[in-house]
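Heads up, this is only part of the complex; the chains shown haven't been moved.
Naming follows writing order (A, B and C), and every chain is counted from residue 1.
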Amino acid sequence: MSERSERADRHSNVANAADGGGRVNPDVNLDTVKRAADTPDERQPYAELGMKRDEYDRVKEILGRRPTSSELAIYSVMWSEHCSYKSSKVHLRQFGTKAPQSDALLVGMGENAGVVDIGDGWAATFKIESHNHPSYVEPHQGAATGVGGIVRDIMSMGARPIAVMDALRFGGADQADTRRVLPGVVEGISHYGNCLGLPNIGGEVVFDPCYIGNPLVNALCVGLLRKDQIKLAIAPGAGNKVVLFGALTGPDGIGGASVLASATFEDESQAKRPSVQVGDPFMEKLLIECCLELYQADVVVGIQDLGAAGVSCATTELAAKGTGGMDVRLDLVPLRDPSLRPEEILMSESQERMMAVVAPDDIDAFMAICAKWDIPATVIGEVTDSGRLVMTWHGETIVDIPPGTAADEGPVYERPFHEPAGQAALNASSPADLPRPEDLRAALLQLLGSPNLASKEWVTSQYDRYVRGNTVLAQPADAGVLRISEAMPGAEETTRGIALATDGNGRYARLDPYAGAQLALAEAYRNVAVTGAVPLAVTNCLNFGSPEDPEVMWQFSEAVRGLADACKTLGVPVTGGNVSFYNQTGSTPIHPTPVVGVLGVIEDVAKRVRSGFTGTGEKVVLLGE
Amino acid sequence: MSAARVGVVTFPGTLDDQDAARAVRHAGGEAVPLWHADPDLKGVDAVFLPGGFSYGDYLRCGAISRFAPLMEELIPAARAGLPVLGTCNGFQILCEAHLLPGALMRNAGLHYVCRDQGIRVENTATPWTSDFTEGQEIVLPVKHGEGRYVADPATLAAIEAGGQVVFRYTGGNPNGSLNDIAGIRNEAGNIVGLMPHPEHAVEDLTGAPSTDGRAFFTSILKKLVNT
Amino acid sequence: MARVIVDVMLKPEILDAQGQAIARALPRLGFSGVSAVRQGKRFEVELDGPADEAALSDIRKMAETLLANTVIEDYRVTVEE
């Protein structure tokens, strides 16, 4: 190895970190670039990794040879539906093309999270993301790591996370599996969010039998930052160091991104089920405080959280958006399980990890801050201007690719779609045809007793809504409201606050996905507006069945069109979000469920409006039609 | 006259330190940040151990924190009479450090509970509760998963007889605590621990729908200014 | 009248954050010579009758469905003498 990488060796505060020599290293099977060139016809398990034949052929074309197994790992996760948005991209473009002009938008779609200007020099960043499949497999850990993941997205924008919300969908309240899934999911969100010290300021709990085999766990996080201190996932400047920091890498959710996120829960896929990811909220809390101190000290050039595709995603995306190249010594990645192979390190979904790009002169300061917070940190590579992402394993080159081809130039599909067979009949059946209830009292009691209308206190009382002392409104209000003057040092002068709401209705969307998505936006928009806040920006989590099913794809395209049109009409931009496909049991998809989050700003947070009557003698006025 | 200085301790995983510091400032005191790894009390006049999940609450709440370098200074100082208030995780740490009798266990309902809780003030003979009146009913938020106070029968009888029960839950016990105990003090009275959160009940705009927490901070500041 | 013990531990490949936090704290507390700590659960189950094959098979089922979460945990059943 070069002298450069030997210097990297010394830049680690991790006890027992791989030193390049001390690890068991059965390298007889190591698939190097050289070996790949020499064995062009070796059979590779691209199909098992969820790749189609033509996708695999394209990789070969890009590289001019077969990929090494490590390269295959990278392309398979990066080109998975989950990471590449290959089925949704062509539709999501409308959010950009139809977007209203908005001066408030500082960072739009495509980054880890959108950022909006909230005035007085401050900005808010927010995003909602799904963790549906993992929450079905292991409700507690699945939901917990869903919160952890979205919080890291917000941190990576340079912000302090200040609150979370959760939009949940379960099967029928009386169905047996709901008893397993619901308490675990709520406990997971509660434990992780409470441990991080993030108030939970709202969300939804909806029951419908269509979610029995596929619950929805959508978590939202909002963060605050100075407008001039936005961080991006970029790696400019040849010679800058690449630092991996946070938890050690273990065999968590290996293959999860491609296998878990793009397969259904049919029996044969159960056998392939990778080990679940387990979260450590304590580590994440330290990581939050550590990152904020790193930003304060101004020692971070670019930063990226490690999400579903772990090291593969962070290295390819950082390199693609920077000077263009990166050298990484994969054997320097500190491991929890020393037997991990390079392919597994690349695909590991271990939680609570971040990757930063740091100028060489700032490395010592960076490491000192990590040490203060007891955060393991290791220099694993360096930015180059080679235009290639090159990874070595004990001196052997195992990855040599143009990073953009993995990060940005994945496949794009124009999937066929058509209206579902029964759609017209479904719409023809009108509530007007139903018999009128004879006993209104019984009907009312039935409504009041229905789980969807009942109090959600069993859930919300498990969430800390007071921590950090900035919660102005939370449950039972329809929108959460936070003051910002005390949320971060330096904000004392502002009187502003932010309001957030999430809404969605799968039954409306099933009947008419175009209108259903618009109704979800309208409801969240109203909920924010009634607190006294001006709605500014939208995030969304689009939960649908398989994109390979043309009827689902129709629902999806209609919902996106509806949401984009409504955003245009209301004058609020979509700043980011998440698409979750393959939400189905066997071939039966869930109701199409777009969940929409709206963020608004209130100029004087002391003037927020509560819901509910506050005194006798007040006049009651009905607005609208 | 310089403001009374109240130390606010931060362990890895402490969450309510900024709320505690804010509450001290609102009452007119100076909040002095104390870091778990520095064995230095910085000459403060009193110490607030705030809530959170120090060390992730792994093993047992407060079990690891009590060995922090700062605690090596704090424990003898508290034994010698330094006023110390621990809320939630701070209460757990005080019990683990044996500065207060008994222990805090998993809630009887086995769930984390966040709610606005009725509480009766049972004892005002502490530097943290002198601005209350005995028998006063107040509302403070509780938010914890492990707040069930337990002690062996002899200890329980002794703290009841000695006036060491400072707060009791009213209107429903959120966690199954013995004798509805929400907070206790040591024999000398300078150390108080409670599960509820006074620092989340000091402002009209935010936090719980009460400002009953203010009296904790006005009590200690009066005491410090007058001595 | 027999007592059966069910030990439940996280599977080796699953992150044991608790155990790690304890192991990291030990040197600070003056304990050296410990390379790792794993934390699990121990259940003591008191039976009305003897720990015969039928009872043990019941307990194994109980461990499998209730006491352990077999997605992330392994369990072991032993009879206390």
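In the analysis below, contacts are C-beta pairs under 8 Å (C-beta built on N, C-alpha and C of every residue); 3 or more make two chains touch, one makes a residue touch a chain.
None of the values given here were measured: they were computed from a predicted structure.
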Per chain type, how many copies make up the whole complex in this structure file?
A x1, B x1, C x2
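Basically, only the chains that are shown with their structure count from here on.
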Could you put a whole-Å number on the gap between the CA centroids of chain A and chain B?
37
Rounded Å distance between chain A and chain C, as computed from the means of their C-alpha atoms
34
Could you list the positions in chain A whose residues touch two or more of the other chains?
280, 282-283, 374
Expected list for chain C, residues touching two or more other chains, is 17, 21
Give every residue of chain C touching chain B within the complex, in rising order.
17-18, 21-22, 25, 28-29, 39
In the complex, chain B touches chain A at residues 12-13, 15-16, 18-19, 22, 52-53, 55-58, 111-115, 141, 143, 145, 197, 199-200, 203, 205-208
Enumerate the contact residues on chain B facing chain C in the complex.
55-56, 58-59, 64, 67
